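All protein chains but one are shown in place.
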Amino acid sequence: MRLSPFNPRTSELCEPYNWSLWQNWLLADMYAPDHIQEYYAIRSACGVFDMSPIPKYHIHGPDAVRYLDRIVTQDVSRCAVGQVLYTAWCDDEGKIMDDGILFRLGEESFRLTTGDPWLFWLEDNTANLNVVIEDVTDLGTLALQGPFSRDLLKTLSKADLDNLRYFHMIEAELAGIPVEISRTGYTGDLGYEIWVQPHQAVPLWDAIFEAGQDYSLVPFGDYALEMARIEAGLLLIDADFYSSKRVVHDFEKSSPLELGIGWAVKMNKDYFIGQKALKAELARGLAWETVGLEIDLNSLEAVYAEFGMPLYLPYEAWMEAVPVYSDGQQIGKATSGTWSPVLKKYIAIARLRPQFTSPGTRVNMEVTIDAQRKQTQATVVKMPFFNPSRKTSLGKV
Amino acid sequence: MNAKNKKYDAIVIGGGHNGLTAAAYLAKAGKQVLVLERRHLLGGAAVTEELYPGFKYTVYSYVVSLLPPQIIRELELPKHGLHIMPLEGSFTPMEDGNYFANYPDEDDTLDEVRRHSRRDAAIYPVFSNMMYDLAQAVKPILSMVPPDPANPGLSGLKTLSAFGSHFKSLGKEKFYWLTKVMTMSAYDFLSEWFETDVLIATIAQVGIIGTFLGPKSPGTAYVLLHYYLGELDGATSSWGIQKGGTGGVSEAIASAARSYGAEIRCNAPVEQVIVKNGQAVGVVLENGDEIYAKTIISGCDPKVTFRKFVEEKDLPSDLVEAIDNFKFRGSSGKVNLALDALPDFPAMQDKALIRAMQEICPSVDYLEKAYDDAKYGSFSKRPLLGCVIPSAVDPTMAPPGKHVMSIFVQYASYDMPAHGNRDQQRDAFGKAVIDTLEEFSPNIRDLILHKQVITPWDIEKVVGITEGNISHGELMIDQLFFMRPAPGYSKYRTPIRNYYQCGSGTHPGGGIMGTPGRLAAAEILKDGN
Partner (left out) sequence: MSEKNKKYDVIIVGGGHNGLVAAGYLAKAGQSVLVLEKRDMLGGATITEEFVPGFKFSSLANDAGSLSPEVATDLKLHNHGFNIIPTNPLINSLLPDGNHLRIWQDTEKTVEEIAKFSKADAEAYPKFVERMQKVSGIVAKMNEIVPPDLPDLAFFDIKELSALLSPSLNLGWRHIAQVIRLLPMSVSDLLNEWFESDTVKGAIAASAILNTTFGPQEINSTAYTFLQNWSVSNTGLFRSSGQVKGGVGALSEALAKSAQSFGATIMTGAAVAKINISADSVRGVILASGEEILAKAVISATDMRTTFLKLVDPYYLEAKFIKHVKNIKYQGTMARVHLALERLPTFSGMDGDVSEYLSGHIQVSPSVEYIQRASDRIKYGEYSEKPYLDMQIPTLADPSLAPDGKHILSVTVKYMPYKLRDGNWDDLREEIGKLVIDTLSEYAPDLRECVQEQKIITPLEMESVYALPEGSPVHGDMALNQFLWMRPMPGHAQYRGPFEGLYMCSVATHPGCGVTGISGRNAARQLLGDQ
């Protein structure tokens, strides 16, 4: 079992002792007896999530740009210093291995965060380029997310946070502690991720929580995060897709195009691993597309009524795939779903055959009650489900 | 019962687990079956004996994992006493006081790998995934009656063709990796993935078990696949031990066979198979009794099956030549200890690992040196030791608070030097084992209440397996599939009509697997016998 550098604080705060293991890191599912309050903090005030366990790699050297352009699907040469990219990377067959966030720290210096650890892949694919790859997973990382996160940070730092654009980063000091702050997050809200050397993790936590008292800051765990990321239409590895290197069967693999992240695949750049296969896939036409589903609550209510039950809504996100049908034929699967408390909608992320993916298409999603398979109606919608303007807007100047 | 006058449908020679499996399947199909076992107890190399009061030794064998769920299901073995408990991974102490552990939980193992190398931790799940995949690709072959490319015939062509399309369905990359795993050394194969020496050593030792090959000898990567084929409750690559000792597995199969009506006789050594007009009709026991049956099945090794039980004149010369060239080369021995208490391994930080296998294979060089020591006809001065303490998991194995330790030892050449008598050599061999173990567990010597040392020639003498190879012949490519035991004679039949073979010397080979027995029974029934 591995412990985050913030563990001295998180372990004190996690009242219900509701932990789970993520890649053997101890991760709080929720800090309060009910995660809904944590969810509301993300959408109405601000919350902190300890995301230190995610694998991180520092990639630097004269050929870093050209190297990364070979590895990832985004166009790294067009990423300015201080800019951040969401990207995927593929195997030779164009199947997604993982996705993550790429930070351009300097002209020749990048940080890549990933879902699974990929040190061997990064090392084995340097193609003789002059580049150094270091595992810096030990860095402490906090996600400070929510409408008041900027206001909170401004009390701790002189940095020009108002002008820090979405998917950009700066170096700064927070309460005198050197950190990097990126305007990124996995919640689809206004938010920041703060990167700190592990030995300064606890002082940073303390400083943020002291300042946070004025902004109703709470720590939030994985349950709240999952609800937020589904609302934001963000995919999760091992739920919405699997890494091609960790599954056996072809049907378990997907391409980034099928996953709806084709916008992060820059097909026309010089070269990247999987490019040829993805071009061929485009030419052939996609087998799957990823869309949002809004479950028709009247229909669902009727299903429960058959059992004499009131409408039940998932206040905790689910991530076990369920079949989606059209006219009795299975046309795909919903891979994760949740009740959205802010939208007052039951939403899900689904991978369907392309002829069923135009917005407004009516489909049926399976619901199981008392081990009996039922279907509820649902409507195809575009993702993200929740996309407030504050997510990307600049601060008041 | 007066067996002398009774006419059986089938006689199985040898009450090892494969003979018993064949007997059970035949009896289940309604045949009158008689099993004849030379010794006073059943199980062949898979037996449990109480050689020191209160302490049960799994004398020759070690752990269980290859018994296919199919056999467990079809013979209803749990009902007959099969009770396999998983082991908590493995523990490899290193010479510098560090260690490497393998846990049942993959994430725990990854943390442990990460302690040694971040790169290896990242690649480990990808490697396991591939090995699992390759093992699944090989699995159908293990439960298939091998075709004979030398003389395919129509049905053979069909099997070959099915075999071919199976491989074709694997996809190219997998096929290439399969080629590699079938041909390379465990070390070369693993080095393409990992950089941590102790990790490579711990995986590679699986590849050399039961062979007379070192981790850098080509051919050892294949044996690794067997590890990924091991199946307990659907969880692959786990090992377990049978409650009450490995003999319990044999007893469960025997009990199943009896429940279907098979008759099993111990202390009934067979001298010869009676062949009349090229047809097997019965057996002669060492005491001169003759017993007749329509079908005779040998569960013994190929040498005993073809060169002892029957006469050369009844066999074609190519088979005689092939059997004489069949490579047995027993390479391992056993040391069984009765212990006053649990031994202490100073490197073992997580004490739960005492329930795991303790592997003395601290580095690749260590294993390779052990091989070099032994390969010119001796035993390793510092051998590979695979230790299990069954009593740490199963209290019925020893009196309360006391323990038994079952130590698999490799390498011990069957051709140990002729000078000196065998008792002295056995003692020297046992001493090397304890001296080596003591390096990693300093208090072991003081805890020993009783010690049993078994060399390959002891196995040959007592169990009757040629050159003491418990797999009935090396698992090397030229002795696998349609070449096991000999090209043209791999389909469990023999050139003598109604004489069959079902031991580990037939496809798919050794390990407590039962598949040869099952496949042989199916072929016998197919022939209408």
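Order as written gives the chain letters A and B; numbering starts at 1 within each chain.
Following the convention adopted for this analysis, a contact is a pair of C-beta atoms (placed from the backbone, for glycine too) under 8 Å apart; a residue touches a chain by one contact, two chains touch by 3 or more.
Small disclaimer: the values here were computed from a predicted structure and weren't measured.
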Sole residue of B:Ser155, B:Thr179, B:Asn267 or B:Thr396 that reaches the chain not shown, by the stated touch rule: B:Thr179
Of A:Asp91, A:Glu134, A:Asp151 or A:Glu366, the residue in touch with the unshown chain: A:Asp91
Touch residues of chain A, complete complex, unshown partner: 66, 70, 91-92, 121, 124-125, 127-129, 271, 273
Residue numbers in chain B that touch the chain omitted from display: 148-152, 157, 160-161, 163-165, 167-168, 170-173, 175-176, 179-180, 182-184, 188, 192, 213-214, 216-219, 321, 325, 327, 365, 368, 372, 375-376, 476-478, 482-483, 487-488
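By definition in this document, only the chains that are shown with their structure count from here on.
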Rounded Å distance between chain A and chain B, as computed from the means of their C-alpha atoms: 48
Chain B contact footprint on chain A (complex, rising order): 1-2, 21, 23-24, 55, 116-121, 123, 135, 137, 245-248
Complex contact set, residues of chain B against chain A: 107-108, 110-111, 118-123, 125-126, 129, 132-133, 136
